[in-house]
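Yeah, one chain of the complex is gone here, protein chain that is, but the others are all in their spots.
Order of writing sets the labels: A, B and C. Residues in every chain begin at 1.
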């Protein structure tokens, strides 16, 4: 047996190392973003994906380029996995004209038409109904894309979650709902917000298919997503995936994390780092070694550093863009006056 | 064994005949209201309770006078069961000053402080969060009342249902959620709106106790309510009750009922009239006879007829009441001007 | 030309646009099996199939959110919110999503969604079912708010709204559905732009600035005023965002007097906004303060007599006009 034919979860070495790289890119990108925030280069709210990398990278591996991803304000990782240019992403965080959203959106409002990363929404759970609309387009326009929507455990509490899941089953929409249950919304522990310990009974309440996965294991995530995406694509049926994970940092850079102990967070970092776990798995399977990992790490770090350079040297948006793109129709602006 | 010691569901003859009377009062009251609407004496929307009498009367029998009832626009039956004066109720429908809500609310907004019938809400499902608030007061102010909130199968689709049920279990609120599943919201059949055939999995989604009952059987309803009310009162835990029922008339008087067949409705009326079913049960148990029923029927009809007389002879509200009671504080009105 | 109702005009607009463009769909509560709450969508499900005319569960939030998502991804949804009173449950998706995504995503997406919803009172439906609320949406950049008063405008503007690339709220009025008016024959294609008001009656002494059902009250008032020698011009804004301000200003330049007439609440409402704009750009043309006729500042009451007193009538308009307009001698 030749080494390079070894696979894990049906993935070959190249694919597996790509997955590894994606997670590292997310990790380094977020570290650079944190630095940018500390330096005052990034303003507003900044929510990092650190610790949750296995979810976004694992799900994404189950997607075709044509599939749609919709997310919350914690979407940098999802965007990177979907192929969004780290330079344009960092530039958006820096509020520059070269940002994916022309600097008008910022960290919470990433959108890339090219990569079908269709936003970055900052009203908790609002993205779930929106995703139903995308899935409805896929169904009615007979476009064969699947819509994946990410949200947190807190989003589950909103009425929008209930309304969207119900619509998705009643209308049989090709959508995959991915709940990244990182145990907290802001400071609210999930066990104080839910009377149930898993989302499984919630899925049953809508007669929806359900997958529970360890969100720290990228391959588990990948395999659950594969099933869900196949179900959506082939039978136009929705799935709810619950990925148990943990955010290594605070809710946002402004979070003093008073609601959880340092020990708890440290314990997660020590025992459940999704990148370390994945490296161990690859190593144990004899598929890749420390050298491979180092290469990926260097490359990811370099790309993240270059993104900072790019962002920092990009110009601010033109002041006139302040009132551009509000509407397609320029006479739609209220101050429109009749041509004389 | 003496006849008058016979009981059903732990209720003696007097209690059982009271229950019978309550249902008949609801039935006749609604018929009179329908007439008033046809005559143009009642305006706006009019939603009748006809067919669903077993639910409101059965639940109410499990309540103490101090317990709270909150409902939707289809609340006449709940109000009558709770003891609201039929005269004042009909006068409200007629828009008269002597109406329970001074004629300002109308059919959809019945409220009686005296009888703890705390509204009559016309935004579907809005009453569920409000009921949680009442239950919170009971809990924190250590008042031992139970809050019962009625709503339809359509209300279940709203985000408010999800948010309220979750809050009620997480906070352990002494509230009983009574879903009167009459198979349709307006024209939407429940099987087109839900992917599940009962509310049981919905209750499980919140780890909430659940009771399913035949909403055409007043005694079944009573017994389920008794359990739920006891649970709320003694352990401050919520219950979801689903009562399967049917509205014999359209959604409102304006409904052409195009969405269901005449045969379907006729079938329900023929085989499942809750009053007829109850009379049969009483007769079979040897507790009451046609004469007893006739007496109740006459009395109910007379009370309903008197309510119409009372309403029709009551004066319209004073025009100055148009701007009364908006706020407790008269200087809260925007047009308030400084005393000079 | 033929005469038809506001209701039928709206239905024709949807039918024609659905025939023209496969991407147009309708979603909402009770639009199919029930036949439409106000029967506007009646027959469309049979004609276009239940894929394109979709009854939804009772959940305004997801109706709005799904409509916005569908619009962002290639469909052209017309979402019916049963009445504007319930639109509060959809207001997050309308204001925080529909109005903002094009801008905040750097112009990368269009949102060609239409929200149709009836507003207004006058049928004894009580406090929770009789509101206007148009101001809430007209305040928000990124939305268009259209409020036609006639069958002609309703059809032409709904067709424009469906073709428009931006989010449009088409706010109808519960009491207008049965109103009849001239509409071009079927097959005679026309649209009405979403940025132009319309002079519904010419006059020289005072300008009545209005929209939605109040247009009809103003026409009635103008008729009555004519008998008393006052010539009132009725400017139907038709859309309040954007607002065809020049049409109003030109009229005021001529009449030097204006009365703003609306059904909704007075304070911080659309009418005060309109008045403020006339003052801002036409201050020097005004010979008197602008009159303002509105609904009473209270929740809507149910009782018939109270409700009648709660909403403006043509008599109120006549009185408001007379307060600021001298009857010209010799007429």
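In this text, contacts are C-beta pairs under 8 Å (C-beta built on N, C-alpha and C of every residue); 3 or more make two chains touch, one makes a residue touch a chain.
Keep in mind it's a predicted model, so treat the numbers as computed, not measured.
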{"item": "Where the missing chain makes contact, among the chains that are shown", "value": "A, B, C"}
{"item": "Touch criterion as defined above, residue of A:121, A:248 or A:268 at the omitted chain", "value": "A:121"}
{"item": "Chain not shown: contacting residue from A:30, A:67, A:85 or A:158", "value": "A:158"}
{"item": "Residue, one of A:141, A:193, A:265 or A:281, that touches the chain absent here", "value": "A:193"}
{"item": "Residues belonging to subunit A that touch the chain removed from view", "value": "43-45, 95-96, 101, 103-106, 108-109, 121-125, 154-155, 157-159, 185-189, 192-194, 255-256, 258-259, 316-317, 319, 321-323, 326, 333-335"}
{"item": "Sites on subunit B contacted by the missing partner chain, in the whole complex", "value": "68, 70, 99-105, 109, 111-113, 118-121, 123, 126, 128-138, 140-141, 143, 159-160, 163-164, 166-167, 170-171, 324-329, 331-338, 340"}
{"item": "Interface with the unshown chain - residue positions in subunit C", "value": "85-86, 88-89, 91-92, 95-96, 99-100, 103-104, 126-128, 135-136, 138-142, 240-241, 243, 265, 267-273, 275-277, 279-280, 283, 289-290, 292, 297-299, 301-302"}
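Keep in mind that, in the parts below, only the chains that are shown with their structure count from here on.
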{"item": "Label of the chain whose CA centroid is most distant from the centroid of subunit A", "value": "B"}
{"item": "Which of B-C and A-C has more C-beta pairs touching across its chains", "value": "A-C"}
{"item": "Centre-to-centre distance between subunit C and subunit B (centres being mean Cα positions), rounded to whole Å", "value": "36"}
{"item": "Between subunit A and subunit C, centroid-to-centroid distance (C-alpha), Å", "value": "40"}
{"item": "Touching two or more other chains - residues of subunit B", "value": "157-159, 192-194"}
{"item": "Shared-contact residues (touching 2 or more other chains) in subunit C", "value": "57, 59, 61"}
